[in-house]
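With one protein chain removed, the remaining protein chains of the complex are shown where they sit.
Letters are used for the chains, namely A, B and C, taken in the order the chains are written, and counting of residues starts over at 1 for each.
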Amino acid sequence: MAGSSYGKTFRITTWGESHGAALGVVVDGVPAGLQLDMEELQHFMDRRKPGQSRYTTARQEQDQIEILSGMFEGVTTGTPLSLMVRNQDQHSNDYSNLAEVFRPGHADYTFWEKYGVRDYRGGGRSSGRETIGRVAAGAIATQILRQLGVHLTTYARSIGPVTIRSFDEEEIARNAFALPDAFAAKEAEAFLEGCMKNLNSAGGVVECRISGMPAGIGETVFDKLDADLAKAVMSIGAVKGFEIGDGFAAAQSTGTDNNDAFEMREGKVCKMTNHSGGVLGGMSDGSDIVFRAAIKPTPSISQKQQTVTTSGENREIEIIGRHDPVIVPRAVVVVESMAAITLVDALFANMSARMDKIVDFYRK
Amino acid sequence: MAGSSYGKTFRITTWGESHGAALGVVVDGVPAGLQLDMEELQHFMDRRKPGQSRYTTARQEQDQIEILSGMFEGVTTGTPLSLMVRNQDQHSNDYSNLAEVFRPGHADYTFWEKYGVRDYRGGGRSSGRETIGRVAAGAIATQILRQLGVHLTTYARSIGPVTIRSFDEEEIARNAFALPDAFAAKEAEAFLEGCMKNLNSAGGVVECRISGMPAGIGETVFDKLDADLAKAVMSIGAVKGFEIGDGFAAAQSTGTDNNDAFEMREGKVCKMTNHSGGVLGGMSDGSDIVFRAAIKPTPSISQKQQTVTTSGENREIEIIGRHDPVIVPRAVVVVESMAAITLVDALFANMSARMDKIVDFYRK
Amino acid sequence: MAGSSYGKTFRITTWGESHGAALGVVVDGVPAGLQLDMEELQHFMDRRKPGQSRYTTARQEQDQIEILSGMFEGVTTGTPLSLMVRNQDQHSNDYSNLAEVFRPGHADYTFWEKYGVRDYRGGGRSSGRETIGRVAAGAIATQILRQLGVHLTTYARSIGPVTIRSFDEEEIARNAFALPDAFAAKEAEAFLEGCMKNLNSAGGVVECRISGMPAGIGETVFDKLDADLAKAVMSIGAVKGFEIGDGFAAAQSTGTDNNDAFEMREGKVCKMTNHSGGVLGGMSDGSDIVFRAAIKPTPSISQKQQTVTTSGENREIEIIGRHDPVIVPRAVVVVESMAAITLVDALFANMSARMDKIVDFYRK
Partner (left out) sequence: MAGSSYGKTFRITTWGESHGAALGVVVDGVPAGLQLDMEELQHFMDRRKPGQSRYTTARQEQDQIEILSGMFEGVTTGTPLSLMVRNQDQHSNDYSNLAEVFRPGHADYTFWEKYGVRDYRGGGRSSGRETIGRVAAGAIATQILRQLGVHLTTYARSIGPVTIRSFDEEEIARNAFALPDAFAAKEAEAFLEGCMKNLNSAGGVVECRISGMPAGIGETVFDKLDADLAKAVMSIGAVKGFEIGDGFAAAQSTGTDNNDAFEMREGKVCKMTNHSGGVLGGMSDGSDIVFRAAIKPTPSISQKQQTVTTSGENREIEIIGRHDPVIVPRAVVVVESMAAITLVDALFANMSARMDKIVDFYRK
């Protein structure tokens, strides 16, 4: 069954395998008249590109994005944008020894069970390279949001056991981990060196903060804004948990502590705290939207591991190849992209919420 | 924009407000030939019914379910099932004093911002009563799953700061909190008494364990089984977080500890551990699926709270009325229902995954 | 698979069988703040009600519509409207003799093949009564369209071999056939009397004319406005053909004759003719939208017919009961309803087509 599309009014469809000819995305529902900044789009691609530090894989992927449709004279035309990256640095041979084993922590076994065939090269469709299309579409969504006054800031909140204790937005781009805390970055470095020495890997938590969302965006029952954010973020390969606002901590709190009181401030309704994380009853409440995603440790490790083969034999494997000891820094832009796509979708869907505004739109 | 439906091949559409004439659901995509056990369906409804202990609201809601279509001579016919509960114990007057204030922690303000009008009686559409339709549909999904060998066990894992330390499935139905640990239930009782004395409320964590899912169910990119479960569960009113397997703890683990090794056991591929929580690469991996949902404390508390009115004035309120000091025990069946619906949808969607099985289906 | 919903931004989900407890519809995506005229809604229901002349079935169905949700103090709230009609005049016994035969021209055999079970009473789900929900939703859509300046006029263009030669809008409500031509109505009467004498039935063509649609509504590829109208109208039980503008006649025309030239008229772009029927490239072109639906003769006839039983034996049947000798007059409002729903959906979807208008909507 078709499952490679996300979104309703602003919809992306991704395609491509790790070691196929190319990977890409069709972005449908982009409004006409958007002057797309192609440099910024490529910058988004570069944020997820490997090889940026010794803590990400040394594979060289240029990931030069190409736009094949939907633009005319620098402006979107309302028709779908097709974006593509050609695969180049494909060491398919690295993987031939994996053709008949199921790597622990990967989707090898489940693909095999579902489909009976499998493109084993680099994880095939379940490779992190699948996110190329998400990031390209996220860059477009981000440019739409900026025109509406909505901004996203995304960063690593923790790497393995190391969590930030301060927040300096400019620091995010300065260290190899996208941590907004230089001191935590040093600690993370030390921790990662240990991991790498032990042929091991680490995970972490990505946090996203969204400012400028008008109140009342999101649907009230199933398509709640936080439910859609959860799906969007949980659909990223390595994500094992999602929480908004106080999240799991809220479960241990009480009503008095968790409720956000309202007050008038300069003629506007404001919340005095933000335990809700900017969403009440599935709709944005005017405060910053704040959510977190738990990223598991990279499953590709060079330590000896116990597994089985496609023909049902026990086997020990060591995964040789070029792998990220921690995927979190590169996942930051993927999380941001999925959030941006979700917000645009919700904003467009919201336009027909009120009869008076519909009449205004068509009759003034 | 339409947002009251969930599911693709097995799709539910809920409708109804807390104090309207009735609430209900249309369940579309129910296969023909299912002998529906109506008593069990009503038992599902009773599990979410209020008034079952002193820790849930004293409101009397009979919630007698009525089936209006889709059945003939005790069997489903393949056409949509319409199920409805008439509202009866409506004390609308309880709420008239709330017509002009936004209750903290509720959707009052966001509804107002989105729609400009609001059915303020008992939360209207954002009331917990909206889940009646979900539970009715969940009961049907559960009966379908049983025929496929899939079973769900759902319970409270924690109430406020109290977490289970042992697991006794039979205990779940014995205490007021759906805790599978009698000792923890005692502690929760003590904690709740304190909350109630202080006119305060509590939250908790619901855990769901699914056995019997065949491997390979779920789609590989956006419609991952865990992403869909996350959306389904996060779409329930009070849920602020979702995690699968080790969840947020995985973010602090390492690859060696987090990967689940495979081994052959009685001719079958098995995992030696289950850190993944039964899903790899978005597809079921043959192990039990285990996920958790964080439920926030009931926002309706009788303590004095600071808020504002619809006309922009600061105001103090005390929410009088019949409210649950903790919603977790009643949320258990709602979480189970949303999970069951998601699993049925994924199982049906999976049927066209392989050409050989499609040919078998149509040509044998 | 779920297939009882229609529409994307404005979506209806119908349920119910001819002789079940009730039939109804959930209308999701109705904007908040619409003052629904309930009398007019009931009037829509009455237009499809049987028993209005000797040329429609003598069954007495009151079809009193009940609204169960989505309204508060006479105004829509943005949440789904649930509308229901209880079944009353059910002569289930009329149908018991049909339990084991497949009526020619009906869905009895195909239901049996698809589902293996069948509610044979009055056609079950494939009864014309299924359209009750469509018409209730269509009445709401029509009231939305009126506020946007869009109006629909629907009528019988032909009854059997009798086609209109003149057009008098007021005549439509005056005769039993919804023909806008009193002279044709007389001819149709004579023709029908002959049919009834021979225990036979007739079909006809319904035409719908839509004025006031702004230009540019509809999507450019698959969700073309005319493609969606075709689906909407072809999904009505007895419809066997759909055409827009010159339709099948265009296939015999030439480019010179079929192209509509443009000219400026009072500062506006206008078409000098309307061979296109108001749609170019899938989008409304500012002219009246004009389409036609071919309705087949009522398959329930009392003449002896050859058929087979569920156990595979040849059998002759005579369908006794109360049937419409011609369904066209009652189908008029169903066609109009499906068109209105389609137009509302397209108008809402169009709101995010242009970046400048989105910015206006959110930032002014």
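The working rule: contacts are C-beta pairs under 8 Å (C-beta built on N, C-alpha and C of every residue); 3 or more make two chains touch, one makes a residue touch a chain.
Predicted, not measured: the structure shown is a model, and the values here were computed from it.
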**OP:** Using the touch definition up top, pick the residue from C:50, C:138, C:180 or C:203 that touches the left-out chain.
**Re:** C:203
Subject >> chain B residues that touch the omitted chain in the full complex >> reply: 8-10, 29, 31-34, 76, 78-79, 144, 147-149, 214, 220, 347-349, 351-359, 361-363
Subject >> Interface with the unshown chain - residue positions in chain C >> reply: 1, 3-6, 8-9, 14, 102, 104-107, 109-116, 125-126, 130, 158, 160-161, 195, 198, 200-205, 214-224, 226-228, 230-232, 234-235, 237, 240-248, 250-264, 267, 269, 272, 276-277, 280-286, 294-301, 303, 305-308, 312-314, 349-350, 352-354, 356
Subject >> chain A, residues in touch with the chain not shown (by the definition above) >> reply: 1-5, 7-11, 13-17, 20-24, 26, 28-29, 32-33, 66-70, 72, 75-82, 84, 111, 114-119, 124-125, 348
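To be clear about the criterion, only the chains that are shown with their structure count from here on.
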**OP:** Count the residue numbers both chain B and chain C use at their shared interface, divide by all numbers used there, and answer same if that is over half, different if under half.
**Re:** same
Subject >> Remotest chain, chain B as reference, centres from CA atoms >> reply: C
Original post:
Taking each chain's centre as the mean of its CA atoms, how far is chain A from chain B in angstrom?
Top reply: 26
**OP:** Compute the distance, rounded to whole Å, between the mean C-alpha positions of chain A and chain C.
**Re:** 44
Subject >> Centre-to-centre distance between chain C and chain B (centres being mean Cα positions), rounded to whole Å >> reply: 38
Original post:
Where in chain B do residues touch two or more other chains at once?
Top reply: 1, 3-5, 8-9, 14, 111, 114-116, 125
